[in-house]
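To start, the structure itself, in structure tokens.
Left out: one protein chain. Kept in place: all the others.
By letter and in written order, the chains are A, B and C; residue numbering begins at 1 in each of them.
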Amino acid sequence: MKVLNTLKRFVATCLVALTCTQMSVAGVVVNDTLKSEVLQSDIPFCVYLPDGFNRNAEQTFPVLYLLHGLTDNERAWTDKGQMERVADDLMRSGESRKMVIVMPCAGGQDIHKVWNGYFNMPGWNYEDFFFNELMPTVEKKYRARNTREWRAIAGLSMGGGGSVGYALRHPETFCACYAMSAWLGSNKQLQHAQQNNKSKFFYLQTAVDSLAATRVLTNATADERKNIGNVAWFLDCGDDDFLLDQSLECYQTMRRLRIPAQFRVRDGNHNWEYWHTALRICLPFVSRNMGYNNY
Amino acid sequence: MKVLNTLKRFVATCLVALTCTQMSVAGVVVNDTLKSEVLQSDIPFCVYLPDGFNRNAEQTFPVLYLLHGLTDNERAWTDKGQMERVADDLMRSGESRKMVIVMPCAGGQDIHKVWNGYFNMPGWNYEDFFFNELMPTVEKKYRARNTREWRAIAGLSMGGGGSVGYALRHPETFCACYAMSAWLGSNKQLQHAQQNNKSKFFYLQTAVDSLAATRVLTNATADERKNIGNVAWFLDCGDDDFLLDQSLECYQTMRRLRIPAQFRVRDGNHNWEYWHTALRICLPFVSRNMGYNNY
Amino acid sequence: MKVLNTLKRFVATCLVALTCTQMSVAGVVVNDTLKSEVLQSDIPFCVYLPDGFNRNAEQTFPVLYLLHGLTDNERAWTDKGQMERVADDLMRSGESRKMVIVMPCAGGQDIHKVWNGYFNMPGWNYEDFFFNELMPTVEKKYRARNTREWRAIAGLSMGGGGSVGYALRHPETFCACYAMSAWLGSNKQLQHAQQNNKSKFFYLQTAVDSLAATRVLTNATADERKNIGNVAWFLDCGDDDFLLDQSLECYQTMRRLRIPAQFRVRDGNHNWEYWHTALRICLPFVSRNMGYNNY
Partner (left out) sequence: MKVLNTLKRFVATCLVALTCTQMSVAGVVVNDTLKSEVLQSDIPFCVYLPDGFNRNAEQTFPVLYLLHGLTDNERAWTDKGQMERVADDLMRSGESRKMVIVMPCAGGQDIHKVWNGYFNMPGWNYEDFFFNELMPTVEKKYRARNTREWRAIAGLSMGGGGSVGYALRHPETFCACYAMSAWLGSNKQLQHAQQNNKSKFFYLQTAVDSLAATRVLTNATADERKNIGNVAWFLDCGDDDFLLDQSLECYQTMRRLRIPAQFRVRDGNHNWEYWHTALRICLPFVSRNMGYNNY
């Protein structure tokens, strides 16, 4: 009888343990939508709220904007990148600060018919939306600290280019930028081509090219470069990635201009296994570059 | 005009690159079923076939059996563990050999009503099924090399215990065993309890306890220990895992008996982020312990 | 002629680069000595001063005490552990904060004739020396921040045990403790043995046993445990280390007492390759646990 009771207790313990342990320190992902006047459209976004977010209604948190790539949407980082697992793990062990992670939608499957992209384009001023509507709204609603030293940005592919573009041209807004497999402009000096092109992807391509990272860097004034140098930069790209050249070129340009930056080429390709492992490096990196004045 | 053509070419290149690159070196996962006489049931299993499997109908491959945990099934490693991503990546870079990876079903959600477990139990002789039906069938059908030096086993939680149990009692069958967060028996010396228990989990618990790793090790004859020592062992468990004690105890027992083994405690819990990263260590480990005679 | 000049310039560049690059961000190690009244002896110590230490005479720095092992002295971490290389690298990339690292002598080769050890022993009250003489002196002289939140401790083997012992019994003094391959007491419940033993090592052994980590933990009051829980703990030991049991036991005791701790078992032995790689984990760990109020 005693044995059986021991057994029962053990079974119960096991089941509880198996099903609950990993939840003990776990954030939640919330689906939300913002009615944008700039874009004349409802823009969905996901927000990861760290463990303990709801325990204290006064507590504020650092914030990371985490951008998806071409053809994807606000669900990509959670559905394909398993970002909750990484965030929960690293926040539990202390390798990452507890922070709010915002993942807005900036795209969709059919790149010719659906707008993709983080920059302003004729008819899709996403950058205006991002800075004037999204940021103020979510930072207020989700208790994010709305100062530069507690705000970082990261992204993959088109979102890697978006994060670099944002941080280059708004260095007063972000303390750190982690770009994965970034799409940073074409290498050719493309000029504005014909306006009658029907594909939305045409406008994206044009915007990315005209705001190519190396061009923005090269054209920056001495003052602008100084501000750009205040951002903590990290460029991370796989050795088999078809966009490797662009990260290289951006890094070498920064180096020439004496803008400090981290650069890594790890084993990998333009895929989710790379971005999943990149996030494990990204969260500690942005964490240790936040609240910089205290360092 | 030239600019536009350049643009079009670039767009096309981008799209092809974005959608196809990661497929350039990629295995496929096949869903299959085996009609088992032993279990009087159709047992589903998944098989990962490495890149190039279908290019040469003569080529044979090493084989890894990769076992899931309690309440899961043959889809767990692909659906929750993203095992294809890891395997594709490591095989592309050469860190893992190209191998066939077999993931059989040994469980289900409702542990009281559905059989879970890898050992023989009254009414569910899974171990007999595994060695006498599953292995010969899949190794023939999927061109796996059916010799010890090219065959390894790994698993998580209940499957970690399964892999250790199989390799301990069949060391002539596997050259390497990688156990993640393994469930290796309870610490209490449980005896066979009442037979009238209704829950199938009761039988699993009894089987796991009676074949507890430390007990098998301690009871092994000198000859058996020598054979056990020929297996390349790797025990890997998170520091926050509720089963950590069991991996420790098994490792310390092996150490006392002078059975060489690798042991790691990494940061983590009993969850898929741990097993995903464990697989990145597992595949290179089993790879370098295969074809041992050539070392 | 132009080619030759290019060549000469290149040669000069190369040489400068080859010999100077790694010094661009580099700390210095200073050898110093403290006349101790407690120990009635001159105690040598080394101090690593981070890059930039001498550029601003007002700047203060976090401080890490880094303890050597049995038979070694204050030069061990620099001569055998190449700690400057690791510190320079991690401080340059930002993975470690810039901090002052203090390495005091607490031992020597002939363990029977020379005092080794960090705890108080009859005739060698090293712990008194450490807290009452060494810490105030070096923290003033080398501009270390003399508050708990900016002070950490780490060590290897006997020094791992020293760091755990210090942080357990002075949790109000250190914010973080990283113990490598720690010697934490014998497993036997040794009582004070005969006093007439001639070997200084006898007294060390006695002290280590009587202050064994598990004993201190078990005997701690609820309040003391709460304070102990405020320290960020990290136990790191190789799977082939002969002292692995002691780290395990200490970690399991902490776990039972619900004292949060990190525990890692990496591949390795009781040797300098392990401690060299451990330092690469230690510096980021203590860095992110400093200035805690800002997290």
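Annotations for the structure displayed:
In this section, a contact is a pair of C-beta atoms (placed from the backbone, for glycine too) under 8 Å apart; a residue touches a chain by one contact, two chains touch by 3 or more.
Bear in mind the structure is a predicted one, so any value in this text is a computation, not a measurement.
Considering the entire complex, the omitted chain makes contact with A, B, C.
Of the candidate positions C:59, C:147, C:218 or C:269, contact with the hidden chain is made by C:269.
From the set A:59, A:109, A:147 or A:252, the residue in touch with the chain omitted from the display is A:252, counting the whole complex. Checked against the full complex, the one of B:41, B:93 or B:227 touching the unshown chain is B:93. Residues of chain A that touch the chain left out of the display are 239, 245, 248, 251-252, 261-267. Taking the whole complex into account, chain C touches the unshown chain at residues 3-4, 6-7, 10-11, 14-15, 17-18, 21-22, 24, 69-71, 82, 85-86, 88-89, 92-93, 95, 111, 157, 186, 188, 190-191, 193-194, 197, 199, 201-202, 205, 240-242, 267-274, 276. Although one chain is not shown, part of chain B still touches it, namely residues 93-95, 97, 232, 262, 284, 287-289, 291, 294-295.
Note that only the chains that are shown with their structure count from here on.
Chain centres here are means of the Cα atoms, and by that rule the chain farthest away from chain C is B.
Between the Cα centres of chain B and chain C there is a gap of 40 Å. Chain centres here are Cα averages; for chain A and chain B they lie 34 Å apart. Chain geometry summary: the mean Cα position of chain A and that of chain C are 37 Å apart. Across the assembly, chain C contributes residues 262 that each touch 2 or more other chains.
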